[in-house]
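Here it is, the structure, as structure tokens.
A single protein chain has been omitted from the complex, and every remaining protein chain is retained in its original position.
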Amino acid sequence: MPVSEYVGHIKDTVKSAWEGMSVTLSYMFRRPITVQYAGPELAEQSGDLIQHRLPSRYRGFLEVDTEICTACQACERACPIACIAIQIEKDPASPKQRVMTRFDIDEAKCMYCGLCVEPCPTGAIQHTREFEGAQRFLPNMVLRFVDPAKPVPPYKPPKGATAYPRVMLGEITRALVKKWDSPPPELPLAGVGKAPAKRKPEGDPRAAAMELAKKAIGADAKKLTGVLEEAQAGTDCGACTYPTCREYAEAMASGQEKRLHMCEPGGADSARATHIIMDSHKAGQVVVSPEAEKATYEGPS
Amino acid sequence: MALEQIVITRKFGPGAEEEMILNMGPQHPSTHGVINFIVHADGEVMKKAVPEVGYLHRSIEKIGELVTFSGFMPYTDRVDYVAAMFANEGYAVAVEKLLGVAPPARAQYLRAISCELNRIASHLVAVGTMAMDIGAVTPFPYALREREYVNDLIEALCGARLTYNYHRIGGVAFDLPPDWAPNCHRFLDHFDRILDEWDRLISLNEIFVRRLAGLAVIPGPMAIDYGLVGPNLRASGVDYDLRKVHPYGAYPDFEFKVPVGKGFAGKNRGGQVGDCYDRFYCRVLEMRESVSIVRQALHKIPEGEWMAKVPRKVKPPGGEAQSRVESARGEMAYYVVSDGGEKAARVRVRTGSFMAMGIIEDLSPGLMIADLVALIASLDVVAPEIDR
Amino acid sequence: MREFLDEIIRDRLGQDPASWALTQGVYLVAMMAAGIALTTFGALFAGLTSWWERRIAARMQSRVGPNRVGPQGILQFLADALKLLVKEDLISSASDRWLFRAAPYFVVAGFALTFVVLPFGYHLSATRMNVGLFYVLSVTALVVVGILISGWASNSKWALFGGIRAAAQVVSYEIPAGLVILVPVLMAGSLNLHDIIRAQGGWPWDWYLFQTPMGYAGFFILFVALLAEGNRTPFDLPEAESELVSGYNTEYSGMRFAYFFLTEFGNLWVMSAVMTTCFLGGWQVPGVSAENLARWEALHQVPGWFYLVSAAVFCAKTLLLANVVIWIRWTFPRVRVDQMMSLCWKYLVPAAMALVVLAAVTELMSFELFGEAARVQAPLFSLRGLIHFAFFAAGGLVPAVLFFRKTFRNISFVGDRVRPLSNW
Partner (left out) sequence: MPALSPEQIHQKLTQQFGEAIGPLCAPQKDPFCTFAPSRLLEICRTLKTDPELAFDFLQDLTATDHPKENQIRIVYHFYSYTHRHMLVAKCELDRASPEVDSVEVVWKAANWLEREVFDLFGVSFTGHGDLRRILLPDDWVGHPLRKDYQEAGGYQGISNVRDNTLNLYLDADRLMAEEKSKQAPPVPEKAPEAKAES
């Protein structure tokens, strides 16, 4: 090894030590980057909740404001891992009224992707900035936004509304999140791995459709629109590409829209009812065509 | 011959009883996730190291057949959780190709911005962990500190720090938040100088350079033959970057250089094209290019929609499409087959790390155990991307 | 220490130590007290260093570090020690149980025994062994035996790798360390640690570090060699976390692990103290010249404050060096095994050899030229003194100033502000 190379190696080593050590030493004179985590206790003292420092788009726990939930179930369908469970039943008090008896979100299963928030027509389901919810017992992570004893009627958005009154984001969830060591709910062990019970059919949907179809016979465009609107789920969810059910019904009544099977929340029932109504309207009498019997929901593709 | 020896010979081949068989992983600190290496060592020198993968196999490709097209997007985050934006983008581009939808110009720019920021974050992890695997602990927190700034920016953009789920079929989920662009500019200016400091602290450190110079050299043809992509390929002297060669999205609008390995360690230290140091330093240089791309994108970003008109229920017509995007770990390709239903018939993710792992067994003979650690780090493999 | 005890017996108790019946008893009690004090000091220092190192490391990595247990987290080491004490003492079934249990004691013994000769200040050391340096070098070798045993007895491949690496490394680096330590020995003409210190002066330009180029180069060689012997980064190969999981102590837990841990941090004191003794003037207080001290001694009038101040000076120098070692650990990457070996055999050993020869020749020549006067520290305003001062300025002051300027430029370069005490 030539001497120049030998000395060169030593020189390089000393130089890199010089540079590197000056960098690390310089950090001794700066303010560290880490900050004290403002946990609940600290936050109570200072009033500086860590949640307030998060960006507004932060995807924390989900929250549902059932006051403005139209029960369209778009979020349930959008969820790739089925961590949302909604159940809609007929109100025993008034048979025409449907009520939500259940709106559970399993926050332990949720992967916080935000796909459920996007299709929501009213912004009832939102990600909050809450994230502290570790539980000793996993079932406590299920947030129940509807008390099964107190069913909630779906929200009927006013016509043409673009903004909906919503409780301050995060308040509902914060109230629902339990303390970390709260006892587990009493859950029957019998239900392990069982599929959820099928939703009860609400009367006979075909008979209801035929009732509606009678109204449509000989009706003018405006009345037909009304009848058609009634056949849809009435949640204004926007799945049919129309902003509201009314507009979809108008389009169908005026003949611009040929696809009668685009109501996603209504599903097969709505599609069939719409078919029967349109057929009856054209024929002048109640007609149940085989086509109508087969009709199911299809996306607006 | 003792029975034990016979068993060893049967299992690992003749001569194995002379070797030390070392189970490196899956809980070893520097295998970057759960990867196992069966190291056949003769003292400190390895005879070979056989990678055993699959500990993190979550059957993402199967899940792709079970969930709807749009529902698969959050799963793509989990393909490569260090650089999830690219996985998002690759899948979105593939389905867009099937649907025949083109995202609006603003969405393309937002994709470029988010991806390049993510590339910075991902490369920071790569170079930081590499420094740590070589034994320098301090650069790692520095790298992660800068990554935190990027994470903050991305969090403000899409609401998550790691599993972004930002891209959508037909565009992106959100527009830029107010005040975001100035914050981003501030970070970029700061980061430029931090990179200089980084170079002085670790990239030019004599011990570090000598540990990596001339180590595990992958010549260009070998890299191509083994299917290496991205920085690993470019470090071997192959001037190939999808963003340059087949520009997609908004990339035709940007000026940037493609760093190619040329023995950055220097001849006097035994540096060669395609050694571990080149792979390291190419990533450092790529971060600089990413900074410049984000700057240009923020200046040029057009106004307008950020989401194309896409039906809520994505049902592409039958057919198949492959999208190729330049991820932080190289070319990431999504091969999506549709049979006209609302679920894909097949989703295939071709990832850089998987191919990079394939080369280790043939590179390892003659390396030392400490070199294996450096080699793994320099290939920047990420366990979820290998196993999917 | 014996002289010290004799002095006390003679002056305070009014007895003749040679004939007094209780002399041996006093010796025994004093030795036990010294032993307990020294091991306690070693353990305490190791514990505090582990906390200090974590704080320093944290600050260097722009973190905060342990700051919860006690004021500024200073009691963190007690919490850690308590945790290790109550942890289950696991011994893997395939290990060699006896050797596995014995290994930590070798390590601790090798570390604790060095304290017998280490000076802490003027007259403050357990014994004044006339082969002090030799003793230090030989006793520290016991640590390697322990590490090797632990690596072998664990019956884990990672531990074995660590043990073998440690053996190879420490044995190799003994050679440059042993050679280069001859430079101060030649300059002082003694192996006794106190004599080496007394041959130097209090001011920096009177230290062996700045006296001759051999001393200057020797300091750095010894520093590197001792880093390697103490398994400190960049030579922490035996327990290379990213390669060997935790090296030789992979299989250890609980208190046995604590012994290794304690030794690792305690060795920081040992190596820094040896360096301080050999090159940094030991406990010499600036302003108190050799003649001054000799006059006090002749009159049996060494003032009490001198003991304290000299101890403070010694500790300050040692702690400074220990901090440098910590600082290096959090800056550098680790070298590879072959590089570690080639650094030792290709760079350090030849250089150390050359230094010893050069030092010997220089000493011989100056002895020929100046006689005994060559061993006496020259006053500042003499030719020799001025040369030494110039050397100190060029080799110590100027680099230090340049270095700090660079450091502060680093801060302003990134746009940060100097806020050294914020967020402690």
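Labels for the chains are A, B and C, by order of writing; each one numbers its residues from 1.
The criterion applied here is as follows: a residue touches a chain if its C-beta (ideal position, glycine included) is under 8 Å from a C-beta of that chain, and two chains touch if they have at least 3 such contacts.
All values reported here derive from a predicted model rather than from experimental measurement.
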Left-out chain, listing which of the shown chains it touches: A, B
Sole residue of B:Y142, B:Y240 or B:W306 that reaches the chain not shown, by the stated touch rule: B:Y240
Of B:N151, B:N183, B:S292 or B:Q322, the residue in touch with the unshown chain: B:Q322
Touch residues of chain B, complete complex, unshown partner: 53-54, 57, 59, 61-62, 65, 97-98, 221-222, 224-227, 238, 240, 245-246, 319-322, 324, 331, 333, 335, 337, 345-346, 348, 350, 354-355, 357-359, 362, 387-388
Touch list for chain A against the chain that is not drawn: 82-83, 85, 87, 101-102, 104, 106, 108-109, 138-139, 141-142, 144, 148, 185-188, 190-197
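Definition applied: only the chains that are shown with their structure count from here on.
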Contact graph of the chains (line, ring, star, complete, other): complete
Pair with more cross-chain C-beta pairs in contact, given A-C and B-C: B-C
Centre-most chain [mean C-alpha coordinates]: B
Length of the line joining the C-alpha centres of chain A and chain B, rounded to whole Å: 33
Cα-centroid distance, chain B relative to chain C, in whole angstrom: 45
Multi-partner residues of chain A (each touching 2 or more other chains): 9, 17, 20, 23-24, 33
Multi-chain contact sites of chain C, meaning residues that touch two or more partners: 60-63, 330-332, 410
For the chain A and chain C complex, residues of the former touching the latter: 1, 6, 9-10, 17-18, 20-34
Touching residues (chain side chain B, partner chain A) in the complex: 67-68, 70-75, 77, 138, 145, 148, 152, 155-160, 163, 165, 173-174, 177, 197, 200-202, 204-207, 268, 311-313, 315, 342
Sites on chain A touched by chain B in the complex: 5, 8-9, 12-13, 15-17, 19-20, 23-24, 33, 54-59, 78-80, 111-115, 118-119, 127, 238-239, 241, 264, 299-301
